[in-house]
Structures are given as structure tokens and as C-alpha cells.
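Every protein chain except one is present and positioned as in the full complex.
Let's turn to chain A:
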Amino acid sequence: MNEAVPWPLPGPATGHVPVLRLGDVLLVTLQGDLYDSTAEQLQRDLAEAIARSGAAGVVIDVSGVDVVDSFLGRILAEIAGQARLLAARTVLVGMRPAVAITLVELGLTLPGLRTALSTEAAMELLTGRAWPARSGGRHRGSP
């Protein structure tokens, strides 16, 4: 890129968030600040990916996110809601303490979203077996 770089630099994931597949689980990593439109695009992409793959769960790594406002909170809750309709569960991983404290003050409870401390713990929660594990049939722990 040889044009002038605007200040401040947008976060690295401003444009598109990739959805990775790990066995039965879809994995998404949010990094930096997101455009509203990027978050909405992710919501659509995930609905399609869950429907297509029949995934049992979705893991969203938010450890790189330093602000969750009511807009992003609503998108995350809606992702969990649409995943549930498609028989998949959603787990948030690595929320920063400052973000969690702020969400409580803001009044957002994020219904339907479970949280886990690590991606491995989330995978275990969703697949009912220790991760990493051999690939195998769909196998879900009790809710």
C-alpha cells in the first residue's frame, strides 16, 4: 500500500472475519475494532455456515476485543439465538475483565451465551470430550 495511512489505524479485522471449522465446531476470532457492517456480515456468514455444516457449536474468541457496546452485544446474542435454532450452541471465550465489568454496568446480560476461559475449554464444553481429540461423529455433552 503506498497511499497515506489514515490515523488512527483501524483494527486488523475491520473488513471480514473468517469462520474456521474444527471438527463439529465453528471457530471465529474477533480482533480489534469492528465496523458495524462487519459484525452484521459475520452474523449472516455464521448462520449459513452452521446450516451448511451442521456444526454442533460455535466458539467466538473475543480476547482481542476491547469494547463491546450494545450493538455488538446484540449481534453476539443474536448469533447465539440463531445458532440455537439450528441446534448449535455458542460459547464466548476470553472476554477481557474490563469488557465484562462494563457490560454489567451497561445492563447487557447476553442471554444464551455461555463463556469459557480458553478455546480448549470451550471445545470440551461443546463436544463433550477433551480437546484436542480425534475427529469423530457428532457428540454433544448434556446442556
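Just so it is clear, contacts are C-beta pairs under 8 Å (C-beta built on N, C-alpha and C of every residue); 3 or more make two chains touch, one makes a residue touch a chain; residues count from 1.
The definition used in the following text is that contacts and distances are computed from a predicted model.
Peer 1: The complex lacks one chain in this depiction; which UniProt name from "ATP-binding cassette domain-containing protein", "ABC transporter permease", "Pyruvate dehydrogenase E1 component beta subunit" or "Anti-sigma regulatory factor" does that chain carry?
Peer 2: Of the names offered in "ATP-binding cassette domain-containing protein", "ABC transporter permease", "Pyruvate dehydrogenase E1 component beta subunit" or "Anti-sigma regulatory factor", the absent chain's UniProt record gives "Anti-sigma regulatory factor".
Peer 1: Given the contact definition stated above, which residue among A:L20, A:A87, A:I101 or A:L117 touches the chain not shown here?
Peer 2: A:I101
Peer 1: Which parts of chain A are in contact with the chain that was left out?
Peer 2: Within chain A, the residues that touch the unshown chain are 8, 10-11, 14, 33, 35-37, 66-71, 73-74, 96-99, 101-102, 105-108.
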